[in-house]
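All protein chains but one are shown in place.
By letter and in written order, the chains are A, B and C; residue numbering begins at 1 in each of them.
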Amino acid sequence: MQLAMIGLGRMGANIVRRLMRDGHECVVYDVNQDAVAALVAEGATGADSMADLAAKLEPTRVVWMMVPASLTGAVAEEAAAVLESGDILIDGGNSNYRDDVRRAKALREKGIEYVDIGTSGGVFGLERGYCLMVGGSDSAFAHIEPILRTVAPGVGEVERTPGRSGDLTPEEQGFLHCGPSGAGHFVKMVHNGIEYGIMAALAEGLNLLHNADAGVREAEHSAEIAPLEEPEFYQFPIDTAAVSELWRRGSVISSWLLDLTAAALHENPRLDGLAGRVSDSGEGRWTVKAAVDVGVPVPVLAASLFERFASRDEDQFANQVLSAMRLQFGGHKELPAGDVLEAGGRKSDSA
Amino acid sequence: MQLAMIGLGRMGANIVRRLMRDGHECVVYDVNQDAVAALVAEGATGADSMADLAAKLEPTRVVWMMVPASLTGAVAEEAAAVLESGDILIDGGNSNYRDDVRRAKALREKGIEYVDIGTSGGVFGLERGYCLMVGGSDSAFAHIEPILRTVAPGVGEVERTPGRSGDLTPEEQGFLHCGPSGAGHFVKMVHNGIEYGIMAALAEGLNLLHNADAGVREAEHSAEIAPLEEPEFYQFPIDTAAVSELWRRGSVISSWLLDLTAAALHENPRLDGLAGRVSDSGEGRWTVKAAVDVGVPVPVLAASLFERFASRDEDQFANQVLSAMRLQFGGHKELPAGDVLEAGGRKSDSA
Amino acid sequence: MQLAMIGLGRMGANIVRRLMRDGHECVVYDVNQDAVAALVAEGATGADSMADLAAKLEPTRVVWMMVPASLTGAVAEEAAAVLESGDILIDGGNSNYRDDVRRAKALREKGIEYVDIGTSGGVFGLERGYCLMVGGSDSAFAHIEPILRTVAPGVGEVERTPGRSGDLTPEEQGFLHCGPSGAGHFVKMVHNGIEYGIMAALAEGLNLLHNADAGVREAEHSAEIAPLEEPEFYQFPIDTAAVSELWRRGSVISSWLLDLTAAALHENPRLDGLAGRVSDSGEGRWTVKAAVDVGVPVPVLAASLFERFASRDEDQFANQVLSAMRLQFGGHKELPAGDVLEAGGRKSDSA
Partner (left out) sequence: MQLAMIGLGRMGANIVRRLMRDGHECVVYDVNQDAVAALVAEGATGADSMADLAAKLEPTRVVWMMVPASLTGAVAEEAAAVLESGDILIDGGNSNYRDDVRRAKALREKGIEYVDIGTSGGVFGLERGYCLMVGGSDSAFAHIEPILRTVAPGVGEVERTPGRSGDLTPEEQGFLHCGPSGAGHFVKMVHNGIEYGIMAALAEGLNLLHNADAGVREAEHSAEIAPLEEPEFYQFPIDTAAVSELWRRGSVISSWLLDLTAAALHENPRLDGLAGRVSDSGEGRWTVKAAVDVGVPVPVLAASLFERFASRDEDQFANQVLSAMRLQFGGHKELPAGDVLEAGGRKSDSA
């Protein structure tokens, strides 16, 4: 079928490629004309304006936006201006599901169907397909199903879940109508929240393995911290690259994120050159806020978010306050990294 | 090669089967004679005592214990009594790595090599093979390598990590010499600690999805908790079984634990009959204690452990203390589930 | 000076009493006419409507609302309708600071000054005074300062902070102009967030003391959980009531919340009759959400909030998911409280 794509960054362009490979007809638009030209060279129809894009589509028009979340609002307005009642506007970016709820309501007044699609897959999506979490009306979902089926991974090599039989459901092919407008990005938001938690679990565990030789390194430790009480139990120089490779086979924690970890550690076993200042995008934050709203405890998901904040030193003033309190109640001076406390300094919290 | 297995529970028996399939010769022993008989019927040599077991092996004897962790100490002593200098005693159970360090030291005095093997694979290990994390001397590891190679999953269908080339390393075949005695169970301990974290991330996320319709259910809520502030954003009745199936394909959180989750939710979408009192075995606890010892922050791993404690109401007295404090400072009565606070009761923490 | 109070619940009434004791003139209004009558009997001027209330005040009118947060919006609108440009409307309740920002902006258009006051003090405020966190313009703050000075605790018996000298600042007397509109409730919000954290620290610590005899009770334990490894170290039957009383004197954790804890445990040492379902009001939630917004890690404050959610079984579905996963990968049945696992069941997470 016919579809227009607005936003030809890596993900937008690759979705277009995947659609064209499967015989769909794509009209493409981007502020970057080179990006348009590249896809035109691969068989897409280029558009040089929103109006042009709309003109090149037959009703029912289906327009997929794949732009940075910060631009989605403006682009959606531009697109809505050239669309007609009955047309379908898709947001495949990383929007906050709350914006979907608001936008869908506004567009519904014009008769335009708004569909939010949470899209997972990253750099591998072109080959593997993208996992699609869809929010919107039943009729809109039904209309775009051929597109979704193409963009999604399909069954692939994943074994069928025991107990399932008969026709394959959409979710078994990698796309799902999750609910009304907003539900797609809500599910994607939680997906990313879980991703943060899994990443953190792996990172914390590997950090513990990385320090399993603390008993050997004990002598080098400054007195700044409590001494290792039983150094004989921490004498293991663990090869974390080898261990993460090992766990890929036969272990219960095998997973795609572990695959990536093994690849990263094989490439750069000591992770030289990485400062460990970990960015976060909106989804992890929205997940925690949504959980707080509905009263669902998410200590693991929240902890994984806060670790990222702390990795960027956003805990700095809190830590200074702790040092300041300790100075007050014990007269204990804080020491810069590497320095050594005076005798007895170790008794620092004994107040 | 020849190997004796002590302990013919599910895992011990299946390891024997996997070894025999590959042509290894197995002597088997268990206090349960039926378990012995079953494997003898499949081609194993039965032993009716430790001494018998030792007598049926040629030096260098290799004896693998696969017994509950609480029995390992006693069984190891019995086994050591019939073994000779140069023989190899393997603990494939879920022992605390600290016990390995102690046992290896004691057995070394008798010339017996002690090898600890953390074994992951569960009910699927017979077919898939077991991920093996090995601690012990270089020579012992070299001697038992043919056994490890058979028990491990091998390369299987897992894609090779980008950047790896040449001969396959042991870890690419699912077994690894992690370090000296204790290192195998140390790595297995951390593996299980990570497993707790991943499981918790999935469970928390699914709980949030399960409550994404809180705005619909708002009316039923007792006044016991803060009211939902923007119910319009929590109107999604999410099918968690379908979502967990969906994420198996193309998503960055696809993993074996997600596969299990999808299977469980397909079987029993509302999880009827499960009380949600979650057990924990030692590894999760040991992981947190080890991290505390060496000063590695593990907020996610610890939170996942504490959630399990709380699921069994081990937080009860703490919660009562909180209720008691609140009674003191605000005169706020605590209400049983389902009851409704008097007007103004909601302002409970406003002191 | 002259002030009107809307809302004569415990806090509103006591603030009026405290003001009248110090010679201020109070006009009082509540939908509950008995509450009005009671204060009229003590010397206040009653009002029987908003209009009446406004009529009984001289410009610059100062009106203090002390109503449940859910009613503040409506009451503020009613009050604004009878106020004039230059008048001051105070919200002393537990509003979300975001509502203050919005309301202040709307009222500013009518020339009405909006002042938000976070008020702490609870049942003891009548005697001790209330800690007042004030947001609003400099001129409004200056105008109401005499009232604030009366309502606040004053210096009291609290020792002056070392290094402070000269005239007492407002904060040394228990009231502070924290910033523009919203700043008062923002600071109060964080105050309550901290309160949750302190309460949780005390509750968790006391729970650990309560279980310091776990080694004695070991035999009664079901096999549902990992066995206590060194029961000889957990043989202490601690009297938590006595300990909390003890810590009130000379210890670094002495605090008002500890005083309350000691009182509660003295009254009811086993906390009989308390179910431990802990309510939460909005502030703890808003604190976590604000921290997430600005990227400040608050693992302790968030954990204390999540513990309250879990105390009300809001973790139920997550725990069921965990049980369901465990059933899948190990065939381990979940047991109801009190039951005993079959032999070997303890090895439950060994997959």
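In the analysis below, a residue touches a chain if its C-beta (ideal position, glycine included) is under 8 Å from a C-beta of that chain, and two chains touch if they have at least 3 such contacts.
Here the structure is a predicted model, which means the values were calculated and not measured.
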| item | value |
| --- | --- |
| Chain not shown: contacting residue from B:V190, B:L208, B:A302 or B:A324 | B:A302 |
| Candidate in contact with the missing chain, chosen from A:V28, A:A80 or A:A203 | A:A203 |
| Residues from subunit B at the interface with the omitted partner, ascending | 252, 285, 288-289, 292-293, 295-299, 302-303, 305-307, 309-310, 312, 314-315, 318, 329, 351 |
| Interface with the undisplayed chain - residues on subunit C | 97-98, 101, 120-122, 125, 128-131, 133, 135, 152-159, 161-164, 169, 171-176, 178-180, 182-183, 186-187, 190-191, 193-198, 200-202, 204-205, 207-209, 211-212, 214, 225-226, 228-230, 232-239, 242-243, 245-259, 262-263, 266-267, 287, 290-291, 293-301, 303-304, 306-307 |
| Residues of subunit A (touch criterion as defined above) contacting the omitted chain | 9, 11, 68-70, 93-94, 96, 119-123, 192, 195-196, 199-200, 202-204, 206-207, 210-211, 224-227, 229, 257, 260-261, 263-265, 268, 271, 274-285, 299, 303, 307-308, 310-332, 334-337, 341, 343-344, 346-351 |
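By our rule, only the chains that are shown with their structure count from here on.
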| item | value |
| --- | --- |
| Longest centre-to-centre distance from subunit B, chain (CA-based) | C |
| Between subunit B and subunit A, distance of the C-alpha-averaged centres to the nearest whole Å | 27 |
| Inter-centroid spacing, subunit C versus subunit A (mean Cα positions, whole Å) | 35 |
| Subunit C residues counted as touching two or more neighbouring chains | 285, 299, 303, 307, 310, 312, 314-315, 318, 329, 351 |
